[in-house]
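With one protein chain held back, the other chains of the complex are shown just where they sit.
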Amino acid sequence: MLKFEEICELVRLVGSTGVARVEIEHGGTRIEVEGRPQPQVIVSPAAGLDSAAVQQVVLPSPAAPDTAVVDDEDSVAGDHHLVPSPIVGTFYRASNPESDPFVKVGDEVRVGQVLCIVEAMKLMNEIESDVDGTVVKVHVDNGEPVEYGQPLFTIRPTR
Amino acid sequence: MLKFEEICELVRLVGSTGVARVEIEHGGTRIEVEGRPQPQVIVSPAAGLDSAAVQQVVLPSPAAPDTAVVDDEDSVAGDHHLVPSPIVGTFYRASNPESDPFVKVGDEVRVGQVLCIVEAMKLMNEIESDVDGTVVKVHVDNGEPVEYGQPLFTIRPTR
Amino acid sequence: MFSKVLIANRGEIAVRIIAACKELGIQTVAVHSDADRDCLHVHLADQSVCIGSPFPVSSYLNVSAVIAAAEITGAEAIHPGYGFLAENAHFAEIVRDCGMVFIGPSPESIRTMGNKSEARRTMAASDVPILPGSDGPLENRKVALALAGEIGYPVILKASSGGGGRGMRLAWHEGELVSAYDSAAAEAASAFGDGTLYLEKYVEKPRHIEFQILADGAGRVVHLGERECSVQRRHQKLIEESPSAALGSELREAMGRAAIAATKAARYVNAGTVEFLLAEDGSFSFMEMNTRIQVEHPVTEMVTGVDLVKEQIRIAFGEPMSIPKRRKIRPNGHAFEFRVNAEDPETFAPSPGLIEELTLPGGPGVRVDTHIYAGYSVPPYYDSLLAKVLVHGADRAEALIRSRRALEMFRIKGVKTSIPLQLRILDDEDFLAGRIDTHFMERFLG
Partner (left out) sequence: MFSKVLIANRGEIAVRIIAACKELGIQTVAVHSDADRDCLHVHLADQSVCIGSPFPVSSYLNVSAVIAAAEITGAEAIHPGYGFLAENAHFAEIVRDCGMVFIGPSPESIRTMGNKSEARRTMAASDVPILPGSDGPLENRKVALALAGEIGYPVILKASSGGGGRGMRLAWHEGELVSAYDSAAAEAASAFGDGTLYLEKYVEKPRHIEFQILADGAGRVVHLGERECSVQRRHQKLIEESPSAALGSELREAMGRAAIAATKAARYVNAGTVEFLLAEDGSFSFMEMNTRIQVEHPVTEMVTGVDLVKEQIRIAFGEPMSIPKRRKIRPNGHAFEFRVNAEDPETFAPSPGLIEELTLPGGPGVRVDTHIYAGYSVPPYYDSLLAKVLVHGADRAEALIRSRRALEMFRIKGVKTSIPLQLRILDDEDFLAGRIDTHFMERFLG
């Protein structure tokens, strides 16, 4: 029967070709690999569209590492709001080591309230909330470096 | 039983041709590959699209050249039989320039009957029919070079 | 040696710098915009930091984001590549002020050479031949007219802080100069925030010849021969080669001496390029100095065997250049560079998009520097350079033949490229004979 690597290869193949299902039965062994329903894709190309562009939509390529997929479950839940870092720097939860954090999980925050500081080039940049709501998660530890766009807080907005 | 590479090729073929289902059963082995209905793609022109997001959906795998798609309509019709050239060489319809062709369109042929000659290295190789039937097409002109596997004749087999 | 270097760039030059760092045992930090997460330099570097949105001003031109990225990753030095922040003296200064090393010349050298009229004055004071013209910025139109009358028409007005043709005007007689002056000043003011102009004698059919120089902290300055860059369209180079068909050994030596003198006059340390205009009569004059590594640097690497980016890093670290003192650098064979741009070869319209298929040429004498791969999407935000095809041959004839076959073996689907245009240039009799000047492309396309 198939070797493990071959089964893996099969799984990859099904994942990448958009095939719906593969079933192999041989000498008492049965292997079934089922693809995932294709999402309906809406693509808005910036420029003139041609048939090649339509074709592009069909297959996820093995070449496309899915780094753009948001890997944090909080961000996909509809009623959660993510505060990303607008700059590169070092994340601080308080204005100085002796102070309390600006906010902690469970705190109510209002638009414009300072959530944290991101230091870059010795400048302390205060990051403010852009919604009213409750802090449900702090994504970064105090003193850690953050990238542009990196999630800092998850806030559940007030309805 | 098919070899693993052959199964993979099958999966790719199903994925790339849009065929709905292939099932092979032979000596206790069963292989089933199911394609999927082509996704509906809605494309609407608008600017400002996040390019990373497009990338996920995009990509026709450069990996799937569709050479395996049969490009000759005669060969797909169920009741037509294709006689390919078993060797590389030059195609001759008659045994010498003065003679009549071995066969012409409309002729009835029987298994083992000589259809043509393919000359390679000064050797005249007689190509025989492997079915009983009627010649419906001659694919190559007299004196033309032919490749291995190139279609020579289409024969409609006798029922 | 540095233990970690941040590369403040993207594309093929970021990949090229990573290669040099790897050979020197240096850890690398890539920075990238939101649009460049899948760029090869991000995959190849040891660390990466997203520094901003796709627009260059928010990411690759964002000084504080780049500095912050270096700080949070503990990089000791920053290599700016070319373009973006490479010739920004202010950035070089901040890097230094933050206790890091800028891999390039000093902010002072960048500033001196960045101001074209100041550069002219510095060169004149060091006996580097310059075109007849103004000693510094022109005070007004009247001064310009008097000077033009003295040196004779045609003359050309250029922006003191300029580049890329903006603020530039050609005048064949006094009437044209009168009308050109104000519009040039206005264009310069709006493009560079500096409306001052300088004036030079106009050379009619010049070649663009540049000399690669290396200068280290120990005061040693060498040149590594010339690059012929006359094949350009709207000041964008398309094909470069070394050596130039126009230079005999005497002229090469004279120009090389001038390049070294120019470098010394600017108290320049690191790799740099001195550009000259070479007139039909064999006279040459200083045009400007590029204070960075250039796109076409591999042409020189192909004929000298010197790894220029490694030399840049060594020199920035304070080491002497690695070229043996007694070694006379002589070009070995002949090299061409073809810039493969994502653009329509007829209309020159940019052609971003998905690279669906790609095979690169290999075989003897061929080097390809690139960041693209099958499955990569060329974003519309940045310049259109996809790859540089470098070709080396025993002589110009072999290099030309090899160039053709290398470009023919470069297979790409999904975007249009400049390759068909370059293949047509390789059929041009004047190009094949080396009869080129900076107007070659106008004639060729005309």
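Letters A, B and C mark the chains in the order given here, with residues in each chain numbered from 1 onward.
Note that in this section a residue touches a chain if its C-beta (ideal position, glycine included) is under 8 Å from a C-beta of that chain, and two chains touch if they have at least 3 such contacts.
The structure presented is a predicted model; accordingly, all values stated were derived computationally and were not measured.
Looking at B:Glu23, B:Glu108 or B:Glu147, the residue that reaches the missing chain in the full complex is B:Glu147. Considering the whole complex, the residue from C:Pro80, C:Gly225, C:Pro298 or C:Pro379 that touches the absent chain is C:Pro298. When the missing chain is restored to the complex, the residue among C:Lys22, C:Arg141 or C:Arg166 that touches it is C:Lys22.
Interface note: of B:Thr29, B:Thr90, B:Gln113 or B:Thr134, the residue touching the hidden chain in the full complex is B:Thr90. Checked against the full complex, the one of C:Val143, C:Ala394, C:Leu432 or C:Leu445 touching the unshown chain is C:Ala394.
Along chain B, the points of touch with the absent chain fall at residues 5, 8, 61-65, 67, 87-90, 120-121, 123, 145-150. Although one chain is not shown, part of chain C still touches it, namely residues 12, 15-16, 18-20, 22-23, 25, 40, 43-44, 298, 301, 305, 307, 332-333, 357-370, 373-375, 394, 398, 401-402, 404-405, 408-409, 411.
Here is the rule we go by: only the chains that are shown with their structure count from here on.
Considering the contact criterion stated above, the chains in touch with chain B and with chain C alike are A. The interface carrying the most C-beta pairs in contact is the one between chains A-B. For this pair, chain B with chain C, the centres built from the Cα atoms lie 53 Å apart.
With each centre defined as the average position of its C-alpha atoms, the distance from chain A to chain C rounds to 39 Å. Taking the mean of the C-alpha atoms as each chain's centre, chain A and chain B sit 46 Å apart.
Across the assembly, chain C contributes residues 34, 37-38, 354, 374-375, 380 that each touch 2 or more other chains. Residues of chain A in contact with two or more other chains: 46, 56, 61-64, 67-68.
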